[in-house]
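Subset of chains shown; positions unchanged.
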Amino acid sequence: MKIAKRTKLDDMNIGLGKRTRLHRMLYEHGPGNGRLLILPIDHGVEHGPIDFFPNPPSGDPEYQYRLAKEGGYSGIALHIGLAVKYTHDYAGDVPLILKLNGRPHIPSGDRPLSAQNATVEDAVRLGADAVGYTLYAGSPRQDEDFIQLMGVRSECERYGMPLIIWSYPRGEAVAQMGGRDSIYAVDYAARLANELGADVVKLNVPKVGDPKNQESPEPYRNLYEEWKNLDENEAYRRAVEKVTASAGKTMVLFSGGSKVSDEDLLTKARICMESGATGLIFGRNMWQRPFDKGLEITERVKEVLLSA
Amino acid sequence: MKIAKRTKLDDMNIGLGKRTRLHRMLYEHGPGNGRLLILPIDHGVEHGPIDFFPNPPSGDPEYQYRLAKEGGYSGIALHIGLAVKYTHDYAGDVPLILKLNGRPHIPSGDRPLSAQNATVEDAVRLGADAVGYTLYAGSPRQDEDFIQLMGVRSECERYGMPLIIWSYPRGEAVAQMGGRDSIYAVDYAARLANELGADVVKLNVPKVGDPKNQESPEPYRNLYEEWKNLDENEAYRRAVEKVTASAGKTMVLFSGGSKVSDEDLLTKARICMESGATGLIFGRNMWQRPFDKGLEITERVKEVLLSA
Amino acid sequence: MKIAKRTKLDDMNIGLGKRTRLHRMLYEHGPGNGRLLILPIDHGVEHGPIDFFPNPPSGDPEYQYRLAKEGGYSGIALHIGLAVKYTHDYAGDVPLILKLNGRPHIPSGDRPLSAQNATVEDAVRLGADAVGYTLYAGSPRQDEDFIQLMGVRSECERYGMPLIIWSYPRGEAVAQMGGRDSIYAVDYAARLANELGADVVKLNVPKVGDPKNQESPEPYRNLYEEWKNLDENEAYRRAVEKVTASAGKTMVLFSGGSKVSDEDLLTKARICMESGATGLIFGRNMWQRPFDKGLEITERVKEVLLSA
């Protein structure tokens, strides 16, 4: 059962600035052919230097920039400080996605809001090809989030800057309805990004087999019952198709999350691409490896991107 | 006992921009003759994709747009993301009502505020013929709501954009005085919309027979005692007349709420129209049906609209 | 013991715009001769349609406008929605006082703030002769109130628009010090309006005989002990003189509150006018009567206004 087809530039009814910049990432850099492979290095804000311990050289943002260039990524996503200080030698080579907000995991909280630390105008000044914004769907402070996002979206409109929403279910209310990885929550987050004006949305694939899905409202509880006994990959495919469909005419990126085995990574990447995704955004799975291994897996992922 | 008469464009003392745009919806599209039939598809923000399960194709906003065009609606009401991405093929065919705020039902709350996600200027840029705003009458955050609404109203004035207020009693204080569907609460909400500058107000018909009305203050408790033994349709009529009168020189739309039987829908639509309403705003009752059935019931509703 | 004299236009050191507009209300409309008789119809926001049950036609704002015109009031005070929709036929006939903020009595609260729903610029555009602002003296949110009021006052200065402050003691702290109708609280509210820049202040007459006055600080407790055994009208006079004196060079309007007997109304109106008030603001006492009765009592009140 295939619900979603891959969203194309022509589907999106966007103006020239957004089109030009997205085209650059979709066709002129990275795997090309309308696929996206994004390297995120916003972990320094979100988690602190803790993520760099498995591969200490990755603590230097130069590392990710070099990987992005030599690996041929469609873009690199990072915060203003890194953008200003580390882009110089890669300007024009690697499309820049300026991440506009971020939330350190201390304090961890039940009422999360990811506060802005940079503006769309910063992105324009730095020659960026897109901005990134984290929306915490379902957070008790969702109202503030909407208003902050409205400001960003308006500026994106004004400057022709593509808007990538990291759409994450979060907060105490979400935790009580199946959790941040439930089919219900991710599906809602996908639709919200489409409704609120994302050009591209980054989603995490729901955990289909997690019994916490039983705490979600009907008919999502049913979906869980229906899918939980399927083959794992088939269940994964169903979940990807469901949330990709809910994202509608918004290009979808799936993330890799914490580091997994290569085969698992590639299999799941293929399923995502076969089910309507426009691309992948892989961070720790790429740069927590020695540099040559990072390049190697990058090549294999790009093959999947182009063949699916 | 008929209190209210239907508000006409000439009653409202509005400027040229508002008049032109309302005229387009009242006479040039939809059933015409000063009647409104609006198709809302803001459910993706308010409820998430959950409302699309009964009729999966409705999960694609294209579905509603097609229904609005082929069914000949006066307008379609949706959020900025859908407006930008799905209007292209229908531009000029279906008047656009840009919904400016929305509140996902997670977190559900005792202190609701529907935060803005788009502006009147967005509506102007997209060629919209009205904007929609949800006011939570009685919410503990009503003060913030008033100020947000004041900004929207001012911009509407500035651009000649009609303002449709979804006037909903909500929040813990309302719950303690008869609830959101009490005659008292809806009547207050209707008046508030008139006082605060709505051109059109969307109301839910109060639940006349609900014993929770006993928790409302006098003389509303009396109304309940007086009306509860009436024939159901007569009671319904009284309620519609009461709140329509309280809306004064504001055009009134009644909603359909969750899906009901066809006969019930049509009977109640007729009562609304006979009692001073300007039109109806039916969402799930229309698009939770297969497409041809949706068109069929649309036709029947339009007959009611024109004959009442 | 007469402390206060009636404030005159010449006492107030105001600019041309304010002077012109106040002159219009004081001399060209209403009873004239420097007296004010104001008809308020902000009850739809403050109380909802509940106040219209005793006289159902009063639910249509047309009723109040007609009463204001035929009765010859100095002005009518209402909110933006009513101003826009109902003024047309009375423009120029009845001076418009645009009420800029309002607070529905749900939720009733211990921390009240009356949020703005219109601006001084709206008032200018609509041809108003004054704006009204409700200040909740003593509320825990008084700091926000001051800042909101500062904005309004500045705009009034800029446009030469008279500022009428409804100065009401409210909130949990007030309740613990004698209550909203204590001599202490009203006297404070009167002074605050004078200090914060009101041109005209609306006050409620303190309830001199209420034992709750004992909870007020000294020397107000003493005043209560001293006045409580006086003749009721004499006590009333003392209270009016005290708070009128505290209002200083601010014109004072006294309100009628809920409906009382005609004789009582007229007696107290006379005392107010003899004790320094500039006028009266009577709502329910006027429009909760049949139309001809409303005109009749209006005439009698105007006689008092001109003879005292």
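In order of appearance the chains are A, B and C, and numbering begins at 1 in each one.
Assume contacts are C-beta pairs under 8 Å (C-beta built on N, C-alpha and C of every residue); 3 or more make two chains touch, one makes a residue touch a chain.
Everything quoted here is computed from the prediction, not taken from an experiment.
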Oligomeric copy total, full assembly; chains in place: 3: 5
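Following the convention adopted for this analysis, only the chains that are shown with their structure count from here on.
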Partner chains that chain A and chain B have in common: none
Rotational angle, Cα trace of chain B fitted to chain C, multiple of 5°: 70
Geometric centre: closest chain by C-alpha means: B
Whole-Å gap between the CA centroids of chain B and chain C: 36
Where chain A and chain C are represented by their mean Cα positions, the distance between them in whole Å: 58
Multi-chain contact residues (two or more partners), chain A: none
Interfacial residue positions of chain B with respect to chain A in the complex: 44-45, 48-50, 53, 56, 59-61, 79-82, 84-88, 101-104, 106-109, 113-119, 122, 125
Chain A - residues contacting chain B, complex: 3, 11-14, 137-140, 142-144, 146-147, 149-150, 153-154, 157, 171-174, 177, 184, 187-188, 190-198, 217, 219-220, 245-246, 248-250
